[in-house]
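Only one protein chain is missing; all other protein chains are in place.
Coming up: chain A.
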Amino acid sequence: MTGLRYVYAVCRPFGAALQAQLTGVAGDPPRVLHHHDLVAVVSHVPEADFSEEALRAHLEDLDWLASTARAHQQVIDALTAVTTPLPLRLATVFRDDSGVRVMMEEREDYFRRTLDRLEGRVEWGVKVYVESDPEQGALAERPAGKPASGRDYLRRRSMRSRAHEDMWQRAEEFATRLHRTLSERAEDTRLHAPQNTALSGAAGRNVLNAAYLVGRDVSEEFVEMVDRTKDEAPGIRVELTGPWAAYSFAGEESREGNAGESRPRDTGAGEAS
């Protein structure tokens, strides 16, 4: 019983060894599977946890999902340090090595094209938060004491909502300007949906959640650019994450259609259940 094969990424062969201590999903160290001029990074996972049914159940268990996602990301992260991986989504599982090889054979051209497109590039994540609750800021400004009259109350209320709007407008302008500046240094950009961080305990409200595809050789410069903006605007916080493998830019083909996206659908539909 050797278990199933979990595939993390497809890469060009790389000379450097992965960290000795690196463990993958389910604690098995990842290894490299060669196919022509590509390699798949795989590890063994127990069928009991990764068969279709078990996996479906597991994916709804947030603790399991969290630790699996971290393990997956850790392997991708280690690969990013030594090469340009093409990261696969969580839980791409095959019966055995030959299943992985068949998949690679079928998609060889797509992998090569995409790897060429991403070669030498990494992804940086930039988030902008409005740090202080705008309403609290406005509250602090308001004169002490209770409103003297209904009219006074309405006046204060409209002042408050104006301050609120000003804050959002400033934040929006800041985010737009930052995004424009960073885009000039990036080869590609993606805007993700804002994360609602009020619930995660992180201060402030996420107003920009962007990903930038940046060459390794200009990454240092890019990071400095982000750093420089950090004290620019009071009440606005800029957060940088990365370098990530180019997750946000990996899934798409260039203009001439998305063969890479549609083909697996067909493959999936054609298989017996």
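Worth a mention:
Here is the rule we go by: a contact is a pair of C-beta atoms (placed from the backbone, for glycine too) under 8 Å apart; a residue touches a chain by one contact, two chains touch by 3 or more; residues count from 1.
Heads up, the rule we're going with is that contacts and distances are computed from a predicted model.
Matching "Carbohydrate ABC transporter permease", "Cytochrome P450", "Menaquinol oxidoreductase" or "Gas vesicle protein GvpJ" against the UniProt entry of the left-out chain gives the name "Gas vesicle protein GvpJ".
When the whole complex is considered, the residue among A:184, A:217 or A:231 that touches the unshown chain is A:217. Listed residues A:18, A:41, A:91 or A:171: the one in touch with the omitted chain is A:91. Those residues of chain A that touch the chain absent from the view are 4, 7, 10, 12-15, 50-52, 55, 59-62, 65-66, 69-70, 72-73, 77, 81-84, 86-95, 99, 102-103, 107, 114, 119-120, 122, 125, 146-147, 153, 192-197, 199-202, 215-217, 219-220, 223, 239-244, 247-248, 250-251, 260-261, 264-265, 267-268, 271, 273.
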